[in-house]
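Not every chain is included here, but those present sit where they belong.
The chains carry the letters A and B, assigned in the order they are written, with residues numbered from 1 in each.
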Amino acid sequence: MHRYVMTLSCPDRPGIVHAVSAALLAADANIVENAQFGDEPSRVFCMRTRFETDLASVDDVRSFLAPVADEFGGDLTVRAEAAVPRVLIMVSKMDHCLHDLLYRWRTGDLAIAIPIVVSNHADCADLVEGHGIPYAHLPVTAATKQAQEARLVELVDEHAVDFIVLARYMQVLSPELCARFRGRIINIHHSFLPGFKGAKPYQQAHDRGVKLIGATAHYVTDDLDEGPIIEQDVVRVTHAQSAADYAVIGRDVERMVLARAVRYHAESRVLLIGHRTVVFAGH
Amino acid sequence: MHRYVMTLSCPDRPGIVHAVSAALLAADANIVENAQFGDEPSRVFCMRTRFETDLASVDDVRSFLAPVADEFGGDLTVRAEAAVPRVLIMVSKMDHCLHDLLYRWRTGDLAIAIPIVVSNHADCADLVEGHGIPYAHLPVTAATKQAQEARLVELVDEHAVDFIVLARYMQVLSPELCARFRGRIINIHHSFLPGFKGAKPYQQAHDRGVKLIGATAHYVTDDLDEGPIIEQDVVRVTHAQSAADYAVIGRDVERMVLARAVRYHAESRVLLIGHRTVVFAGH
């Protein structure tokens, strides 16, 4: 038996589940896990289904499901569960999120492939190459930004990358790049958005005297720190800690939140309804 | 349109979802919310579905779904969403959980009916009657326990009670009563089970020096504090707090955990697989 994951997003109306389950039955598939959600304001229906069948290829499976997606005017994705997504990680100098993702990848706790890591600095080269992963050092200035992003796009193609993770990559991407990879770039921002956008969020949080600090993983759009939120979490702080302490404490939240967001996306658990995400976290 | 909630629990095998969705389609029903889970160790399949249809009665809806349940050898429940369950609350002297449930009931945040409150003490009579709810004072001693429980059973019948909530009721129920209402009595225990069973859990927690205290809502079985767990939560404590402080702090956790468990049960979100619960919390 082979396992597959499908997602479907379409206008809500009666019969969708029946049509999908009929197609799966026709494909001799057994549903292992299924989550659905009908969003009332937008009347959009979202569905994620894991199933097992004798069919050996995604194309065969798709041939059963595509007609249903067409009938209901939906977006369909199908992938073999065994085919782990290929992730390009971008980093600048701070390596705590990169280090964490590499560890989860190495132990197999996070089912992704990491064909390459890209950075605008050389700092993390040893860490990455020590894991047997190529490290592309692509410095960037205002003058070279266009060429640097062009090279990035080449790397995405060369390595058949499924999505990009900005693991504390401190450069703003061009609107063109954001548009090209819409819904395929995940960033970690070191604040509980929408609070403390922009630079030095821990200093901002300390100045404001908040009692909890947090981190936010979101899809990148050309509207900085405004992309659809995938995951967030917070941790308690006190007056006795400095902004520098917040940065240390916050690193644990950043890496946990980013790791969860990457897993959700890698497992096809995240669907988009306009600017909001539906996350079938598996509960 | 009328809204219904169905739950189905049966041995797992292909075709269940398709058969259910076919029956719902035949009933001109539109699925509003659907959650499923196939438990691998036990090979038990659980499903909860909310749907809307023109059918005006539970019997009509059931006539479409019962054949599916029979075919798959499953346990089926169907109820109209508008028909809120009738809950008998039992309490002794401490009223914080009772007080909280009454508030959620009065504001409509908790969709239940409370036809009667039963207590082995008179302390909470004013609070309950002040809400226009009858208060049955049923004192209990070793000698009168059998008669007291017999009267309780009469009250359950007289008031068409769907399930019982022990809101800090400090008497142990007889095995007969536990068996009669299996899966229909919810208790709140003031510890994070399986830690600190039995009496004075906050004192036990303080003596042990734990750093978090908690509460556990579970179905009552004749094995004290061992029933299937519905919900749990914890809160941080420190060396600077006494066992008496723990009791005050813990009250907030007790009432939150019990309120969530009652809501889950009232909304048919809890299914049993042997000794474990499946809680479709709605994520």
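Methods note: a contact is a pair of C-beta atoms (placed from the backbone, for glycine too) under 8 Å apart; a residue touches a chain by one contact, two chains touch by 3 or more.
Just so it is clear, the structure is predicted and the values come from calculations on it, not from any experiment.
The complete homomeric complex described by this structure file contains 4 copies, of which 2 appear in the displayed model.
Methods note: only the chains that are shown with their structure count from here on.
In this entry, subunit A maps onto subunit B through a rotation of 180 degrees when their C-alpha atoms are superposed, rounded to the nearest 5. Inter-chain spacing, taken between the CA centroids of subunit A and subunit B, is 37 Å.
Interface residues of subunit A facing subunit B in the complex, by the touch rule stated above, are 13-18, 21-22, 24-25, 28-38, 281, 283.
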